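In what follows, a structure is listed as structure tokens, so that the remarks can point back to it.
Here the complex is missing one protein chain, while the rest keep their positions.
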Amino acid sequence: MADTVQDNATQQNGTLLGADELVLNMGPQHPSTHGVLRVKLKLDGERVRGTECVIGYLHRGVEKIAENRSYQQFAPYVDRMDYVAAVSNGLGYCEAVEKLLNVEAPPRAKVIRTILTELQRIASHLIWLGTHALDIGALTPLFYCFREREEILKIFEKYCGARLTTHAFRIGGLQYESYDSFEKDVERFCKDFERHIQEYVDLLTGNSIWIGRTRNVGVLNAADCIAIGASGPILRASGVKWDLRKAQPYAAYDQYKFEIPTGTNGDTYDRYMVRMEEMRQSRLICLQAIENIPEGPILGKVGKVLKPPAGEIYHSIEAPKGILGYYIVSDGGTQPYRVRIRPPSFVNLQALDKMTRGHLVADVVAIIGTLDIVLGEVDR
Amino acid sequence: MMSPAHYLFLSLALFLIGCIGVVTRRNVIVILMSIELILNAVNINLVLFSRIFGDAAGQVFALFIIADAAAEAAIGLGIIVAFFRNRETVLADEMDLLKW
Amino acid sequence: MNPTAQAILHFLLTWWVEIVCGVVIVAVLPLVAGYVVLVERKLMADMQARLGPMRVGPHGLLQPIADAVKLLIKEDIVPRDADGLIFWFAPVISMVAAMTSMGALAFGPTFQVARDINIGILFVVGVSSLGFLGIILGGWASNSHYSIIGAIRSTAQLVSYETAGGLAIVSALLLSGTLKIRAIVDAQYDHHVWFGFLAPVAFFTYLVASIAETNRAPFDLPEAESELVAGYMTEYSGFRWALYFLGEYANMIVVGSVATTLFLGGWLRPFPSVHWLDKPLGVLPALLIGGVGVYSIYRAGKQPVPIQTWFMWAVALACFAVAGIFAAPWVFAPLKFIIPGLNGAFWFLLKVGAYIYVFMWLRFTLPRYRFDQLMHLGWYILIPLAIVNVFAVGVALLLESEFGWNRWLALIVTTAFTLAIALFLVRLHDKRTTAGSSATAATTDSYAG
Partner (left out) sequence: MLDSILFYFFAGVAVLSAALMVTRRNAMHCAVFLITTLLATAGIFLQLRAEFLFIAQIILYVGGIMVLFIFVIMLVRLDVPIHQMRFRLQKWVAVFVALALGFEITTILLFARKLPGQGLFIQESFPADKLPPNSEALAQSLFSGYLLPFEIASVLLLVAMVGAVVMAKKKERTDES
């Protein structure tokens, strides 16, 4: 902390007029940093010269805990990382361990897993849209998004009892059979959702102030994206057509037809359009999936005590924020030797400095919003 | 109606305070403010005699004085800002650029 | 009786109407501002598919009183080395400025505190422009980094949009030919049309400028929560913060009243010169308020807690009483003389309410401008447009008086001319921003200079 005190000291006696470098603290306690992220902005007047993110306020040492938990015991911890898209975290972890055990989840489990993950993707994007619009000043979209997300959370609650950190999946398949009106609920949601998306489009897409605040803000071209390792909507908005659901299909994604939306010049407006289109595609996937959910068992041949053979695997899925990877090393025991998680938000956050350089303070807020970071995942 | 002498004394008082302000204060901005005060005192006289003679010429001239005060304040403050930027001081007696 | 008491009595006798009106305004304003806040929160909730304040009193009707009491009780925190004198004085300035400018406004043909000042509208605009002194001094006195930036930003915004607003008023005054508020409304009666229709561009410019002048809706940047926490109000709490808040809402009412007087025909009822409408539109206020009373009786039955049902009955009674006052002159003749004053006030407040409804509506739907976009809009589009509009209205009046054109034709031609210039300005603006599409938006950095 010493350096910041010194920074502020130099800034205190520098007059506003002759201030060379003004260090403004968007501290951990700030309404628009989506959790406990501290951004140190080096300002020249109102223009940002450089940013420095200070993270770690939400570090819980999830990976160290994994080393003395059994494989099944660690599954609930995974939901607490990206608490906004818990179901996708669970899917990633379960599929990684199944790969380790080279066990295959039964087809019925795969389809139900796909439906729940796509619903979770829509819910995560809805939270992003609501808070992003709120940061830029539009008060109303937040409540419309949360109204839709409530429907999805009701479906989760009916299915597995929990709304946010669902722990819906088990290694080898599913724990709960889908409740009887599952298909009807999902279908009703998807039908309404078409009309609701149109409401967001009416509110924001054509709005000249929205375009003014997002066009050409936080530009990240394809080369920078790949250099930084950014993934998910940020990568696709800068023109790179890369989505693990198509590139390395997992669960039941290969059975359904859906497009991958991509942007052109990688600014905040393109990322907004990409994510809106992704919500529409997820809705199509859900509609196709609930037509025929195959009959059959929901849990594969997996014993009570899991002792995977010694070895290591790396399995990644397309989480709403980007590529979520699990690297698990097992030493033959019931507890994993090492679990390394590659969270998309942590990697995407690196782009903040490059994107905010030269912009105004108001843009920094918009850029943090468009990165769609969740601090639980960044700090683990 | 108050007799004109009252108004004359009031403008005299303001004028004197303004002069004292200009002469004694070290801070250039306060000097500029005292000049504004002097201009104001003059305005009172103008308006007084415009009221006595019932002719609007005095008030027209007072309006011109306000316009001039605005221009003068703009330029004066511009100079102060420019001066402050490279000398970091606003005090009158430190503005001795000619002294080497 | 000794001379001083005699003089005071004489003073009271000559000025008692003004004093009563003044006291009414000063007393009623906080209450009205409180209920405007409640209406705003309810409207926002309604537009966002939720209910808004429902807990304090039935349907949250007692919420403003609860807010006021809370703000009075809350502790007044003064930052450590804040500038005591100015810190205390700044909110008072912005409150007093809003209230004095309300003194010259005419809320109806009879209800006006300062009877026909020769410089009516100019007085209102001039004194309400004092308000932002309170803002800048408040920002400076609280001695915290965020509030100084907020204060400088809001003053820059207010100064630039006040020019645009002033020019829009000038073009309306061209049509009315006088500054006296009552004479302006009479001029609109003589022209048989509201000036808002005669000079639509001026009305639109004034609408945008007044939104920016009261720091609201898409221009509420100085206290943009996401960046500067609460701008110049960051360090204020408790009663001082309430003063600022009241000042903002009072300013909104003042701006609404100026717009109504100038552009929406003050206290004239919708079709003033159509005489067969006199009776129905005359009785309308009584019917409307009576309707509200009936609705609150209907709601009284549905209240969960008995105390709330009693309160709803009280509200219903109040509504019926007011409806009675409005209906009384129609029933028996001797009270005929109070009709214009009463109905005039009703229509005036209805129009001010509609104007404020547009403010709130914009606030809930539009995102916020960035500071340089805001200044850019002000200086590059709004002010040139206002200047061109003043010129256009002048030409129109010239055409009408010298060359005998029909008034409407002249105004349509000149408005079309202004709109053509406006389109050119907007395209110029778009070309510039898209051209400067490099990473840094190449806009004037008004703050850093």
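Residue numbering begins at 1 within each chain, and the chains themselves are lettered A, B and C in the order written.
Throughout what follows, a contact is a pair of C-beta atoms (placed from the backbone, for glycine too) under 8 Å apart; a residue touches a chain by one contact, two chains touch by 3 or more.
A quick note: this is a predicted structure, and the numbers were derived from the prediction, not measured.
Screening C:Ile117, C:Val193, C:Ile325 or C:Val395 for touch with the missing chain picks out C:Ile117. Touch with the chain omitted from the figure is made, among C:Ala68, C:Met95 or C:Ile136, by C:Ile136.
In the complete complex, the residue from C:Met54, C:Val159 or C:Val358 that touches the missing chain is C:Val159. Taking the complete complex into account, residues 7, 11, 83, 85-86, 89, 117-119, 122-123, 125-127, 129-130, 132-133, 136-137, 140-141, 148, 151-152, 155, 159, 162, 179, 439-440, 448-449 of chain C touch the chain not shown. Residues of chain B in touch with the missing chain: 1-2, 4-10, 12-14, 16-21, 23-27, 29-30, 32-34, 36-37, 40, 43-44, 47-48, 50-57, 59-60, 62-64, 66-75, 77-82, 84-85, 90-91.
Quick note on the criterion: only the chains that are shown with their structure count from here on.
Centroid to centroid, with C-alpha atoms defining each point, chain B and chain C lie 36 Å apart.
Residues of chain C found to touch two or more other chains are absent. Chain contact summary for the complex, chain A toward chain C: residues 16, 24, 31-32, 44-47, 133-140, 142-144, 147, 203-204, 207, 209-210, 212-213, 215-217, 219, 357-363, 365.
In the complex of the two chains, the chain C residues touching chain A come out as 44, 47-50, 145, 148, 218, 220-221, 224-227, 229, 363-373, 433, 437, 439-441, 445, 447-448.
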